[in-house]
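First, the structure itself, so that you have it in front of you.
Missing here: one protein chain of the complex. Every other protein chain is in place.
Then we have chain A:
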Amino acid sequence: MSHSAMMPPSFFNTCGAAGWDEAYDAAGQVRPLYQQAVNHFEALGLAGAENMQHSADLSMLNQGVTFTVYSDARGTEKIFPFDLMPRIISASEWSVIEAGVAQRMIALNLFLDDIYHEQKILKDGIVPCSQVMMSTLFCREMSGLHTPGNIHVQIGGIDLIRNESGAFHVLEDNLRCPSGVSYVVENRWVMGRIQPKLLNHYKVRPVDHYPQMLFNSLASLSKSDNPTVAVLTPGTFNSAYFEHSFLANQMGAELVEGSDLLVDRNILYMKTTRGLKRVDVLYLRVDTEFLDPLVFRPDSMLGVAGLMNAYRAGNVALANAPGNGVADDKALYAYTPDIIRYYLNEEPILPVIPTHLGSRESDLRYILDHMAELVIKPTDASGGYGMLVGSHASRQELSDFRKRVAANPSHYIAQPIQQLSTHPTLVEQDGCKAFFPRHVDLRPFAVCDVHGDVKVLPGGLTRVALRQGSLVVNSSQGGGSKDTWVLYPQQTESDHA
């Protein structure tokens, strides 16, 4: 390319950076926070970086840090592409994220407990009744069921993006089985091995205590002093199996499949070589509809017959509680600022993106008229499946999608296309391998114990869209990940000074 010949030979190329780049300001100057990291990689050079990348990839493959791609018939295991350059977040920025995530967790827990009991928020007309009661994700079996501490979301992952304004916005909440936290821990482990000096220079807050955080939160759900905790996985063919086995292993909990469990007289047991052993807390990594064939899908082979009865009898704690989907639905998202104001009497700390609901007559007209400027998503899908980015779609795709939305409007929402911030990422572009700007998001993880105390892991999964210009960061759609460094306070202030 001609521009690379004219520009001074740099390992970092800022051409194509978004309105907000994490490492470079609008004038193309390195942000103070990133100066050390940029210098480090400039000194390393391409050969050094490629060596490092190779050793990181090999380490991931040998460790079996892999995920399974569903579209691949053989269920091939692939490593989640890992980018060498860390995403760095200052202590002051993090304090906003931390408070905002905790606020959402608290409010959404109150919301879930309310809609499964008194439904005050519906009676007060803050959220329309139809939005909750007609949702396929509303779980009638949870009505009137008292969860330990009235907590429904023990583990949450809140997807954030930073748009051109530089402010973090909430993109969506994941309150069912948020995945990716094992990569947060593994990425840091690999980073510590391949770039110890840089890691040490930055005084990064650790993330490897997550399994302990999770265990404490899960154990708090049981009245027993020494509860038996198990992780329920759909099995080795699930895309997140690595994570299930990682978390079970790190927590010292048993990793179980549905066939390992049985319910006898409303008590949950696992089948061991020494007979039955009681399970007190079950961390669910299986979708609600597959949990109990007696209550939900009768053809499910992944669940345990009688589990919901045992849960209702208070003999086992489930985390996350079934039925949380109604609160992380993409349409409900539009109401979350009001939900926070309603229960907490506070303003939302993290803003949401303006959302047009297909279920509203006026919004629908707007969506159909402005498709090319919008991202349109089905309300109940995740993983980037079935969504349309208007600006990237062909005329044919737009017209096909318009028909789909018009046929089932309440199934869709639309948002103005967000210019996700970019971050230097080691990729090949136009035959040249260097750091190019690529779009990133951030998924911080939070756990909540039985007393409602929320802890946010200082770090998170930074996902990066490896294709040039792509805004879709999901691992199932060709995304990669970065280690996310949240810094200790004192060091950041001095860096900014």
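The rule is short, and it goes like this: a contact is a pair of C-beta atoms (placed from the backbone, for glycine too) under 8 Å apart; a residue touches a chain by one contact, two chains touch by 3 or more; residues count from 1.
The working rule: contacts and distances are computed from a predicted model.
Chemist: According to its UniProt entry, is the unseen chain "ABC transporter ATP-binding protein", "Alpha-E domain-containing protein", "Phosphatidate cytidylyltransferase" or "Short-chain dehydrogenase"?
Modeler: "Alpha-E domain-containing protein"
Chemist: Just name the one of A:A167, A:L262, A:L294 or A:L344 that touches the chain not displayed here.
Modeler: Answering carefully, the residue with contact to the hidden chain is A:L262.
Chemist: Among the options A:S92, A:S143 or A:T236, which residue touches the chain absent from this view?
Modeler: Answer from the full complex: A:T236 touches the omitted chain.
Chemist: Have a look at A:L145, A:I194, A:L276 or A:I417 and name the one touching the chain we're not showing.
Modeler: Of these options, the touching residue for the absent chain is A:L276.
Chemist: To test your reading of the contact rule: which positions on chain A touch the chain that is missing from view?
Modeler: These residues of chain A touch the chain that is not shown: 62, 64, 236, 245, 248-249, 254, 256-257, 259-260, 262, 264-265, 270-276.
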